[in-house]
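Heads up: the structure comes next, in structure tokens.
Of the protein chains in this complex, all but one are displayed in their positions.
The chains carry the letters A and B, assigned in the order they are written, with residues numbered from 1 in each.
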Amino acid sequence: MNHIGETMSVYDKLKEKNITLAAPATPAAAYVMYVQTGNLVFVSGHIAKNADGSVNTGILGRDKTTEQGQDAARSVAIDLIGTLQEACGGDLLRVKRIVKVMSLVASTPDYNEQHLVTNGCSELIGEIFGDAGKHARSAFGVASLPRGTCVEIELIAEIA
Amino acid sequence: MNHIGETMSVYDKLKEKNITLAAPATPAAAYVMYVQTGNLVFVSGHIAKNADGSVNTGILGRDKTTEQGQDAARSVAIDLIGTLQEACGGDLLRVKRIVKVMSLVASTPDYNEQHLVTNGCSELIGEIFGDAGKHARSAFGVASLPRGTCVEIELIAEIA
Partner (left out) sequence: MNHIGETMSVYDKLKEKNITLAAPATPAAAYVMYVQTGNLVFVSGHIAKNADGSVNTGILGRDKTTEQGQDAARSVAIDLIGTLQEACGGDLLRVKRIVKVMSLVASTPDYNEQHLVTNGCSELIGEIFGDAGKHARSAFGVASLPRGTCVEIELIAEIA
């Protein structure tokens, strides 16, 4: 499939998965949700939330299973895509490439499946954006996260 | 206020706050304090120091309060701006945008106010640079930091 064919189907894929994008959250502090410089958009770290909007808290290896972490990472991906849509002036078809994902997983010293947790985000991005969704990535275990969230993810994208 | 008006007042704002910028510190290891590529400057992680130049050590949630962490983050912001000034050949008016801040806060597993700590940095940047200081950001809790510092912050800026 050509580049245009792929990007044209982003919204079809979101619909197919029954995903509704939300407007970006208000930053919890003195920053903004994304900044564009040249063709790159730097999206701020987004924290995991529950369906009711409350913070999805916990530490992997203590309070959460890997599967629960994956669900959290998937929910963050949806929020990241929502912010990215706003960064694109409402049109995700302008996303040329998801360049890089950095995923922070609140972890005990002996928990070591941060890569599997982060797949919850990476796989959704791959499904939605196709080849344009193939991204570089770092995933690691942090001591703790703002507001006690279990997962925080940031993203760099190239847009047209 | 227009873009030029804003950037012209960076030095006035520093003076108003009685902030004197220092020359960049010598790296503690085999790297440099910043690298420019295209219009982007990547500034290395800067650690928090005390007024006497010693390392500001401690772990949030164990040795330091959130307010002390904010003061540390503010001091790092001043050092980052000093390095950025050197990256701009001595002229901060060339800063078009603070693109991204990454803030590492040494934290216990149950400390979750890294976003408030990091505001010590983000708010100063906003006050000094105005609209050009509105940055994307990630803040998180790390197990520990080089030389035992409580806060380490890195920055990406776009310069003219």
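Quick note on the criterion: a contact is a pair of C-beta atoms (placed from the backbone, for glycine too) under 8 Å apart; a residue touches a chain by one contact, two chains touch by 3 or more.
The structure displayed is predicted, hence computed values, not measured ones.
When you scan B:Ala48, B:Ile78 or B:Met102 for touch with the missing chain, the hit is B:Met102. Within the complete assembly, residues 27-35, 37-38, 42-45, 59, 62, 102, 104, 106, 108-109, 142-149, 152, 154 of chain B touch the chain that is not shown.
Although one chain is hidden here, its contacts on chain A can still be listed: residues 38-40, 61, 97, 99-101, 106-116, 118-119, 122-123, 126, 134-143, 156, 158.
Criterion: only the chains that are shown with their structure count from here on.
The centroid of the Cα atoms in chain A and the matching centroid in chain B are 25 Å apart.
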